[in-house]
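Of the protein chains in this complex, one is absent; all others appear in place.
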Amino acid sequence: MDSLAASDGVLRPAAPTAPPLLKVAELRRSFGAVRAVDGLDLEVEAGSITGMIGPNGCGKTTAVNCITGFDRGCSGSVELQGRSIARRQPEEIARGGVMRTFQAIRVFDGFSVLENAAMGRQCFDGLRLQHPILRTPRFRQVERETRARAEALLETVGLGAKKGELAGSLSYGQKKLLALAGILMSEPKIVILDEPVAGVNPTMVHEIAELLRRLNAAGTTFLIIEHNIEFVMALSDRVVVMDRGRRLASGTPAEIQQDERVLEAYLGGGDGGL
Amino acid sequence: MPPAMRSPKGLLLLLLAVLALAYPFASSSGYHLNVLTNALFFTVLAMSLNVIYGYAGLLSFAQVGFWGVGGYVGALTVTRLGGSVWDGMLAAGAVALLLAIAISAVSLRLSNHAFVIVSIAFTLLLQLLAQEWIDVTNGPMGIPGLPAPEIVLGPLYFAFDDRTSQYFLALAFAAATLAAIGLVLSSRVGRTLRMLKHDETLARSLGVRTTRWKVFAAGFAAVVAAMAGALYVFYLSIVDPTIFDVYYTQLMLVIVIVGGLGSFWPMIAAGFVLVVLPEVLRTSDEVRMIYYGVVLIAGVLFFPRGFAGLLAARRRRHSSGGRLGQPGSI
């Protein structure tokens, strides 16, 4: 479809109100008396980098778990390209193109770095059960592609030299990069990163920022949760500030830096990480 | 050179195959052949547990249940429905597959622990049925006098009615089954099952439909156990409720744990050693069970990765871990 539209030379005006790629409304999740997410609204435009900041415990990770289906106790609406994905199983949401990393980083320690990257694509290459089992020509073709893409992506995130090592032997920051490479394998519509640079050394923070910028320029949409304000402000097209389970403010980084409520929340909130 | 002979592993395999094929001609002891035949059956049975527990990480006490279901369905197909032994095996596999899908789909919706509980309940219920549903199972007496498997191909006729031919039949069955399992587990299907075991949440975040894969593992393991059970009862020529004995569960667990959960060749080796060794030591049944019990406890406590784990540790010391990045291992 896309290629046909492009080749027939007719310019089509963009739909006047193109829906955001990801639209979250009235998202709620409580743990007993704690209202971790309390009516959150959030939009992520296609092609953007959207940053999300907020003090510790304000519900950012919980919101991500709700959006990606890992938390089954949430209410509210979550739409991807105008279609509801709320209450779907996490694997189905991932298959729909919403990929996330975990704040407490997860990789498959006992597998090689290359295998970890390849695992990010195995559910997206359209092979049915018999292909890998019988090692069909189609399987071998796909495997070559996967391998090439994994090597290229590992090279991109700076892990090219480590591809043969066990993922468990990587440093904390390297694991974060590996997890990122893994989810990029499937060309997701949106990538949600939960604190991609927390605990990562400053040089690497800079490298990750560069990497994300490049990937975004190549078309990947990001929602980035981070406490590192500089990192978020430098990188994001839009920033959402979360406080006590809801959206406190949103706007361009410049707007956010001027916003009084934000300053107040952070200064008043004490351990906001600013 | 054929590929099998290019590596030391291939050469070893070839040697084993020659030994296995030549053994009956070298030894005339029916007792020894019986032990080896048992080792073949029990190794396949243990491998079925390895698929679901060692790979997918789901501890199942249902494997002995499927093994017994296979035995009864196989026997009944022949005695009641007039099918051949091969029909009996197919029916055993089919029934086991349906049962496995039913119990795993229901219990896995709750949790992996619920699956374990249900797998215990399942086996208990089957044992009870075998004992009490006398109209069908003939109760504690069992169904004796099962016929020997036979091949009829036009004018060609062959019956597996002596120790030697039954040994070869078991060997062919074990080789084919283990090869099929090996083919599946060494492909990325095996890797997917291991992903479930290591980090189910991460696997789901990468799009893996974990429940479906668990049901797949349960079904696959059940079919293997049931077909092995079906063939085994024709080897014994009787099926009775002792086919559900905890002895088989114990044996399977010991083999899988000593060999190494999720390993392949080490587990097969463990299967042979653990079946043959007590025979060499000529212990009583009770003492053998005590051995197995002690080995199980010691294995869980001190060698949770089994023989395969020791091998891997050795290999890592000797080659600094580069092996895992070998071509084709993505």
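Going in written order, the chains are labelled A and B, and every chain counts its residues from 1.
The rule is short, and it goes like this: contacts are C-beta pairs under 8 Å (C-beta built on N, C-alpha and C of every residue); 3 or more make two chains touch, one makes a residue touch a chain.
We adopt the following convention: contacts and distances are computed from a predicted model.
One chain of this complex is left out of the view, and of "Protocatechuate 3,4-dioxygenase subunit beta", "Methyl-viologen-reducing hydrogenase, delta subunit", "Amino acid/amide ABC transporter membrane protein 1, HAAT family" or "Succinate dehydrogenase / fumarate reductase iron-sulfur subunit", the protein name its UniProt record gives is "Amino acid/amide ABC transporter membrane protein 1, HAAT family". The chain not displayed here makes contact, within the full complex, with B. Contact with the chain not shown here comes from a single listed residue; of B:L13, B:I120, B:A148 or B:A175, that residue is B:I120. Screening B:L128, B:A159 or B:A172 against the full complex identifies B:L128 as the residue touching the chain left out. Interface note: of B:F25, B:Y157 or B:F302, the residue touching the hidden chain in the full complex is B:F302. From the options B:P24, B:G57, B:G74 or B:P278, the residue with contact to the chain not on display is B:G57. For the chain left out of this panel, the touching residue among B:L21, B:V106, B:A159 or B:L281 is B:V106. Chain B meets the missing chain through residues 57, 59, 106-107, 110-114, 116-118, 120-121, 124-125, 128, 132, 134, 197, 200, 246, 249-250, 253, 257, 261, 284-287, 289-290, 292-294, 296-297, 300-302, 304-305.
Quick note on the criterion: only the chains that are shown with their structure count from here on.
Only residues 183-184, 187-189, 191-192, 194-195, 198-199, 201-202, 204-210, 321-322, 324-326, 328-330 of chain B touch chain A when the two sit together in their complex. The touching residues of chain A, when paired with chain B in their complex, are 68, 70, 89-92, 94-95, 99-100, 102, 106-115, 117-120, 122-124, 129, 132-135, 143, 146-147, 150, 163-166, 169, 182-183, 186.
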